[in-house]
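All protein chains but one are shown in place.
Coming up: subunit A.
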Amino acid sequence: MSCLETIQNYAFRSMGFGERLLPRSDFTLCDQFTLIGSGLIWNVYFGVIALGLGFFLAVAVATAKASKNPLLRKPAEWYIFIFRGSPLFIQFFFAYELFVLLPRLGTDINLGFVEITVETRWLTKAWLGALFVLFLNTGAYSAEIFYGALRSIPKGDVEAADAYGITGWPRFRKIIWPTMLRLAWPAYTNEAIFLFHATTLVFFSGFPSWQQRGDALYYASYFADKTFNPFVPYPILAFYFILLTLCVIGVYGAINKRLNKHLPENQAAKLKIKPQILR
């Protein structure tokens, strides 16, 4: 089988298209590159959607934690503490068991609500359930980052706004929000990188991979198991992840540039990339 055929057969294997059976023997380098790359689709999917949705949750939670009202502040503090204080791995396991149990509880309470039972069934699948956990997790980590940025907004900026009579929503929208994003952005870039790395945990925790559709690490460990040779699939995986990390840095760097556009060159915050924090 030529390499082109392999790519045709397996490029979208992780999404269920193409050849059903995974290659069983005589693995070529091309096989491994294609399948692991195909698994990377899942990592990108989890990472992009969790980050995109988690951003809004994070901003909401950060403002709640910074608020004076204890009814808003306490739940936000607890939420951040629970998701940042426990391992993501355990969160995955716990969430999976919870989602498995949900329909049983759900049908007891409200019979006839077909929609709810359908929804909870989807939660046990990785594409929604794991996404949900990742979304909550990145929400908590980025909320802490945004909260820190909120607290380090120069006091003079806010006071100046008060002096001009800008209060409430316009003050948040025009003064606090842009500064908060600008201050938080370097740390938030790191968070994005960690999240992409954390997506590799999904299929190794409770969530089963259905019809052998897994992420990049799932296929890499499949090859390592079958060939008993870790020296080929894992470096390929590393190669893909370094590419992915570089893409993330590129995108976030562009946004960072835009956020710092108005500042003189030497004051603009440089993106300092410190990848890799495990959760």
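The rule we apply is simple: a contact is a pair of C-beta atoms (placed from the backbone, for glycine too) under 8 Å apart; a residue touches a chain by one contact, two chains touch by 3 or more; residues count from 1.
In this text, contacts and distances are computed from a predicted model.
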Chain left out of the displayed complex - its UniProt protein name, from "Ethanolamine ammonia-lyase small subunit", "Histidine transport system permease protein", "Heme exporter protein B" or "Energy-coupling factor transporter transmembrane protein EcfT": "Histidine transport system permease protein"
Given A:7, A:60, A:98 or A:161, the one touching the chain that is not displayed: A:98
Among A:132, A:177 or A:204, residue touching the chain not depicted: A:204
Absent-chain contact - pick from A:8, A:212 or A:227: A:227
Absent chain, residues of subunit A that touch it: 25, 81-82, 85-91, 93-94, 97-98, 100-101, 197-198, 200-201, 204, 217, 220-221, 224, 226-231, 234, 237-238, 241-242, 245, 274-279
